[in-house]
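Here the complex is missing a single protein chain, while all its other protein chains stay put.
Showing subunit A:
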């Protein structure tokens, strides 16, 4: 019997896979030096050409190796920060991972083949190459394959074990490029700004002032919104409101111009309405309307909707979702895909929800004829399906209320995707009054459909509109001027920030939550509650340091043509686009590292040269404003 070594990304996945492949009977062997990682021994038939093999299933704990500068560049003052753009780097296994690496090396020595079971995304591919490197140390001729899976449900895992593929070197290369760029750029700027700023104030000497190419644009969004709120100037506007009462129903007609910022113009417009005396109904439009069921769930959407409806921050949601995935309850929660593959048996997944007390009946109704094929979005990462429940879980089997909330959201969203759109009838009445046009809208919800299970969406009937005939003339009950005041935008909330990061190409769906957590951690932003009770939301407000850094870097490049600020998304966005080019095979890892380093080096040189701008901004916000 051949010996096969299987390696997963996390201990829990290793155990779950071992459980499924072994049918529940496996031997657990602890490994020397690591309390978390275990080896699971069992036999399994992988099908042709492997046949029944003796399997050792083990895992790493995330990345096995790290990248750092060679030792004489590691000290903070060992070299000018600018030299970190070229300083030699080396990959090494950190001390806390040594036992895990040794285990892989030892197991590989006795194995014919290595099957990689890391998560199927870019990071997972790269971790796969790290595992392969260690395995080859022990056995240079070991065969390497990869299992492709997107959830840990039994049949899916067994199928993945029998349809092995190759590691995706391109994706692994993209991650390697990203790691090197993050190290060099992060270290160079972090050292530069920490060394230059720490003497300004004791507050700045407390901890390193870290820079990250994702963190800073993320902070930039928070500061940008904060300054827009702070700088906002309210203005008065005026508009015309037409009210008509018919059949005891008071109908408010809204001005097509909404409102204007010139009072005299509005007064003249109203006078001309009044002079015309009668209103003419120009359009009565009754048409069926629908509210679309949601798209299949992606990571970004889970984070955005989750933090909006479930009142948890995105990092926490992702942590819970990871846990649910590891236990085999939901599919892999890191995905950009918002379309279900035709091959996936959606009805079977729906049937699994029958036992539930809350939505079981709804699931049954879907199977009994109400099922609709989900809408397809425009994204497909070709690695994972949209996030969906893999099996039904009794609430009592979930440890915390938050686990239950996230699981419930995933299930309800999935059932909603497979439902009919909500249907209604909309009425639009348009009237002309003098030279001006006004309209009134009505909505009657006829069939709630998906809304019954997707409790997060609201769509309700408006007041019933009385009957109006096209061409009809009438004298309105009232026409008058109203006024109002513009109001500032709100401070940024976490779901909005995730949306902005996504829209501006900052971070991947997998890392956004981390970046947000990091800028909170670094005390560049703080959170604050707006409102209270059920409607309260958490707002992100920058600290003085956060504002100072953004303003400082903006000033550094102010007036320089074609030099975008580090607080803006462009540089990082270009880097992300280049990562994708590596994945697509249109650029090599070396090319991308070279090009991206050049872009950042230019900003680095400007920053060094105009470091006083950064210092001035820190003085302004941290010293002067503290003194006053």
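As a working rule, contacts are C-beta pairs under 8 Å (C-beta built on N, C-alpha and C of every residue); 3 or more make two chains touch, one makes a residue touch a chain; residues count from 1.
We adopt the following convention: contacts and distances are computed from a predicted model.
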Given the choices "Multifunctional methyltransferase subunit TRM112-like protein", "RecQ-mediated genome instability protein 1", "Nuclear cap-binding protein subunit 2" or "Catabolite repression protein creC", state the protein name listed in UniProt for the chain not shown.
"RecQ-mediated genome instability protein 1"
For the chain left out of this view, which of A:140, A:264 or A:343 touches it?
A:264
From A:435, A:521, A:595 or A:624, the answer for touching the chain not displayed is A:435
Hidden partner chain, touching residue among A:235, A:345 or A:469:
A:235
In the whole complex, of A:305, A:387 or A:603, the residue touching the missing chain would be A:305
Identify the residues of subunit A touching the omitted chain, counting contacts across the whole complex.
224-225, 228, 232-237, 239, 254, 257-262, 264-265, 267-269, 271-272, 275, 304-305, 308-309, 435, 456-458, 484-489, 493, 495-496, 499-500, 502-504, 564, 568-570
